[in-house]
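As structure tokens, the structure follows; a few thoughts come after it.
Note that this complex is displayed minus one protein chain, with the remaining chains in position.
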Amino acid sequence: MHADAEGAGLPTSVDPEPGPEVTVDVAVIGAGPAGLAAAVTAAGAGCTVALVDSGARPGGQFFRQPAPDLAFSPGITRPRHRGHRAFRALTAALSRANHRDDGRVTELFQHHVWHVATDPTNTERAVTLHAAVGEPPRRRRVVHARCLVLATGAYDRTLPFPGWDLPGVLTAGGAQSLIKAQDTPPGHNVVVAGTGPFLLPVAAGLARAGCRVPAVVEASAARVSGPRMAKSVVGAGAHLGTKLVEAAGYAAALARNRIPVYTGHAVVAAHGADRVHAVTLAPVDRDWHPRMDRSWRLPCDTLAVGYGFTPQLELPISLGCTIRTDTDGNLVVSVDADQRTSVPGVMAAGESTGVAGAETALAEGTIAGRVAAGHCGAGAPSRSHETALRRLRAHRSRLHRFAAALHAAYPVPDGRHAPPGWSTWLTEDTIVCRCEDVPLSLLRIAATELGATDARTAKLLARPGMGWCQGRMCGWATTCLTAGLSGQAPTTVELTGTARRPLARPIPLHLLAESTPPSHEGTSDDA
Amino acid sequence: MSTPARPPGNFEITVDGEPVPARRGQSLAAALFASGRASWRRTRGDGRPRGLFCGIGVCFDCLATVNGIPNVRVCLAEAQPGDTIHTQEGTGHDARGC
Partner (left out) sequence: MIVIGAGIIGASCAYHSIRAGLSVLVLDRSGVASGTSGAGEGNILVSDKPPGAELDLALLSARRWSELADELHAEDPTTDIEFDAKGGLVVAPDERSLAALHQQADAQRSAGVTAQPLTTAEVATHEPNLTPQIAGGVRYPQDAQTQPMLATAQLLRSARRHGARIRLGTTVTGLLRGSSGRITGVRTDRGDLFAGAVVNAAGPWAGQIATLADSPLPIEPRRGFVLVTEPLPRMIRHKVYAASYVAAVASDQAALAVSPVIEGTRSGTVLIGSSRERVGFDRTVSPDVLGVLARNAISLFPFLRDVAALRTYVGFRPLCTDHLPVLGPDPRAPGLLHACGHEGAGVGLAAGTGTLIAEALTGTEPSLDMAPFHAGRFVGSQGVNREVQP
């Protein structure tokens, strides 16, 4: 298990196969920008680090890397994403940490962390991670650390609509990962829909990969380059300029490919039997109530849809970290200026603390890595160190202001002001929970007949969120829907109720059976 | 994860007995998609077709039986020469019920 050795032009790491138990100073969960920055920073300060990620290689969602040995099709170059240089610098630093510094970073890829425990009475092993290795999982690994950096990232936020579970309907992030990491276009004729600035690079990437993109459908009426937007991000400084240039680049790419962008519109239904063959587009108002009299059908074989991102929070919730609702309606981990959560020895960085992009994640990961090192008594504080931290914090604050402006420009109605208009896209038989085939009608009965005034009770009575994904896909929307059926907006407590997953990943029972430490009754064999 | 011997650039996997081309470094889900398949599972409730949705291991839509092991997220599993995939109906364990 190595870093992206070939892709980054680096030798492989020193320790190819760590034992079933790994003990380090700092455990970092997530090897996206925040986790990489935290790991490299903590290692640079002299700490031993375990970098744990469910992916096969570093990068996370932002810096998603193809397998080093994947041969791209003729005419298609290996993708160079935004921030490629930052990524290369981080992986190079990671490699240095391993070679020059005796394998200071233990890279644990394809590790699915199913439980994290803290023990404040044990400084050496204050944090213990339990992971299942591989897909399908083949064995377990336990990581002990003095402190933890959570950099678990985010995934596409989805909303239900009729036909959203048809094959050929993918998340925007899923479509992008097929192109970027697999060199596999998701279809020939791909509608891109949802909200947020991420839709533009997805559409541009699809066009570059040879797909026809008949429409980009943006529910918000905002344009990232519009004057309202520019005004709202005063204070974001130079970063705004970079972002605007970037957005202009994508807009130009769309124009070049004659891809129409419908702002203030939404895909309110997908049609097909065994695969989507058309979508219904409709203009939507501010709360996303559609004007069906002005709707029309657009043929396609694929729909890439995403309503921004939602952080992956089961680990911080299980740990008891204080959680809050961010301006975009998402649950996020509360952190202080040092990225410390409310649980001692646990830092959080990146999207889990607020969806704010890769550059923010890099800054936060760097801060968290330094603070983690300080927690372990490494990297003695110096004036330059303090100055650097101060600069990073200021940078982080600017970036978060920019993110808040983006959230304001691309809001997803959650019922805070009025019942979300997107709830009217659904019909009674629209599936809200993809895993358990739960239609809206059952959710409605649970809410109106059975007294389920909150999503957790609705889940127990009607089973949305009880299947394989444990509500990762439908949790946010069903919480909004359930609250809406009682005429309310979801609270942080209710959102947390559907995001609580004491098993953070499914785990085969034989691995769970082995997970008791050997001192405790002996282990069974791993045949 | 020990590094397996490098497979050749292109090879075959089988899907319900049919040969399907795959590329070194490609996920099983991508190989399935590239072969024109958009779904490879039906839900146990209403028998609704499921394929790739999130593409990053979160949604568990893309489950298939791989080399005899049911309910593998094929978006996370890298294709290896000779992999056999079986599409799933229901729970993926249905042949074993009593």
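Labels for the chains are A and B, by order of writing; each one numbers its residues from 1.
Definition applied: contacts are C-beta pairs under 8 Å (C-beta built on N, C-alpha and C of every residue); 3 or more make two chains touch, one makes a residue touch a chain.
These numbers come from a predicted model, not from an experiment.
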Sole residue of A:D53, A:E218 or A:D454 that reaches the chain not shown, by the stated touch rule: A:D454
Residues from subunit A at the interface with the omitted partner, ascending: 115, 117, 130, 318, 436, 446, 449-454, 456-457, 460-461, 463, 466-468, 470, 501-503, 506-510, 512-517, 520-521, 524
Residue numbers in subunit B that touch the chain omitted from display: 44, 69, 71, 90-91, 93-94, 96-98
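The definition used in the following text is that only the chains that are shown with their structure count from here on.
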Mean-CA-position distance for subunit B and subunit A (Å): 23
Sites on subunit B touched by subunit A in the complex: 1-3, 6, 9, 23-27, 29-30, 33-34, 38-39, 43, 45-46, 48-61, 63, 66, 69, 71-73, 75-78
Touch list for subunit A against partner subunit B, complex: 1-2, 16-17, 54, 56, 61, 66-71, 109-110, 133-136, 155-156, 165-171, 173-175, 177-178, 181-184, 186, 274-275, 312, 431, 434-437, 467-469, 472-473, 506
